[in-house]
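The complex is shown incomplete by one protein chain, all other protein chains being positioned as in the whole.
Moving on to chain A:
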Amino acid sequence: MAARSSCPGCGSAALVEDAHYAQQQLVCAACGCVLAEGLLTTTYAEEEHLREVAYSQSTGQKEQLSRCLQRGIRRVQDLCKVLQLPTVFEETAVLYFQRALQHPSFHLVSLEKKELLGGSCVFVTCRQHNWPLTMGTICSLLYAKQELFASVYLSLQKELGLSVPALSLGDLVKTHLNSFRLFQHTADVPAPFVEDKEKMVARTMQIVELASETWLVTGRHPVPIITAAAFLSWQSLQPAARLTCTFARFCKLAAVDLLPPAHLRLKELLEIFLRMASQLAWLKVFNMDKKTVVKHIGDLLQHRIFLLKRAFCLEDGEEQCATPTGEGSASSPLTAGGAAQEEGCPSEGKRQREGGPRPLLPPCLINPRKRLRTAAPSASDSAITGDEPISDSEIEQYLRAPEEIRAFRKAKAWS
C-alpha cells in the first residue's frame, strides 16, 4: 500500500506511526483509522542472504517420521560415523532400521531394544559388505549385554529375511591387528618389541589359516584365535628378545583385551606346531617344547602343507608323502570348505604310538569330556503304551499325610 498523507476516513492529515503491541501501524490521530500495518514481505537484499536447508534437516522430514524413528536413525548414523563406515553403509543401515521398526514384532519393544536394533542393522550391513565387524565391538559401543544383542540380531535376521554371510576371518585379522599398539616405539613398548606391521599381518594370517585347517576355528569365537596367532607370530619374528614375554604382558603392551579362551587357543596352536616340528627332518633330533618350537615357526609355516600331511592321519589312509610338496609360503586362500587336509581318521587306533601321527579332528573329539550319558531306552520303557492303569498307591506316595500338612501349616505362614 502506498504511503498516504491524508486519512481516507476523515481526511485529516494527522498521521502517526504507532506500534500496536509489536506491530508497526500508521494511524490517523483524529479518527483512529489504521492506514498501514507491519510489512509482510522481505526485501530483495534480505533474501540474498538466505541459505538452502537440506530436507533431512528441515522440519518437513520431522513431520513425516515419528520421534522414535528420528532418534533411532540419528543413532544409526552416529554409529556409522564412529566406525568410519562408507556412506553407502549408512544409507543401507538406515533403510534396514526403518523397515525393521515398521515390523510388528519390533514396533513396540523397549527403547533399549530399539537401540540394539539400530546396532544390529549396522552390524548386518557391515557383514553383507564383508566389512569385518565383530559383535563384541558393537556391544561395547552400545554398552549392551551380548545376550540381548544376540536375541535382537537373530530376530532381525529372521523377520526381515536377511541373508548374512559368514564373517571373513582374513579381513578380521587385518582389522584386529590394526588396533595393536606394537608398530611404533613408545614409552611402554621397548625397541625390541616393536614389529613391522606387514610382516606381522602376513604371518598371523598364515597361522590363522593353519588353525582353520586343523579344526581349531570351527565353532569357536574368532577373536581369541587371532590374538593367540598374533602373539605367536610376534614372538617368532624375533624370538631371542621376545620369548620371555608372557601372553598377558603382550596383550597389555599392545593395548588389546585378553579374552579367556585365548590361552586355550595358544595351547592348541602350540600343540599343532609341536606335532609338525616332529616331522621336520632337521628338527626331529631336537627335543622340542612349547618355548623352543616358537623359534622355528617360520620354517614350519613354510612347509606346512607337507608337514600337516605327515603329522596327521588322514582318511585316505596310509599314504604319507615322501616328497616335500609344501615348499614355498604361498598361502592358500582362506576358504572354509575347500581345505584338503582335514578328514577325521576313523582308524585312529592304528597310530597311537607316541609322536606318531594323530587323527586330524576338532579338539572336542580328541579330548572328549566325560559325560553322564543317559541310558538308551530299555525294553521295558519301549513297552509303555500310555494307557496303563495307574495304581492308587503310586499316586498316594505323592500326597502328604495329614500330620505332615499340620506340621507344614504351623511352619509356614500360608498367606
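We take it that a residue touches a chain if its C-beta (ideal position, glycine included) is under 8 Å from a C-beta of that chain, and two chains touch if they have at least 3 such contacts; residues count from 1.
Operating definition for what follows: contacts and distances are computed from a predicted model.
Only one chain is not pictured, and the protein name UniProt records for it, out of "Proteasome subunit beta", "Ribosomal protein L30p/L7e", "TBPL2 protein" or "DPOD4 polymerase", is "TBPL2 protein".
Within the set A:Q64, A:S163 or A:Q184, the residue that contacts the chain not displayed is A:S163.
Note that of A:V88, A:L111 or A:L154, the residue touching the chain absent from this view is A:L154.
The hidden chain makes contact, of the residues A:A240, A:V285 or A:I395, with A:I395. Summarising the interface, chain A meets the missing chain with residues 134-136, 146, 150, 154, 157, 163-167, 212, 215, 217-223, 336-338, 340, 342-344, 346, 361-362, 364-365, 374, 376-377, 381-382, 384-392, 394-400, 404-405, 408-409, 414.
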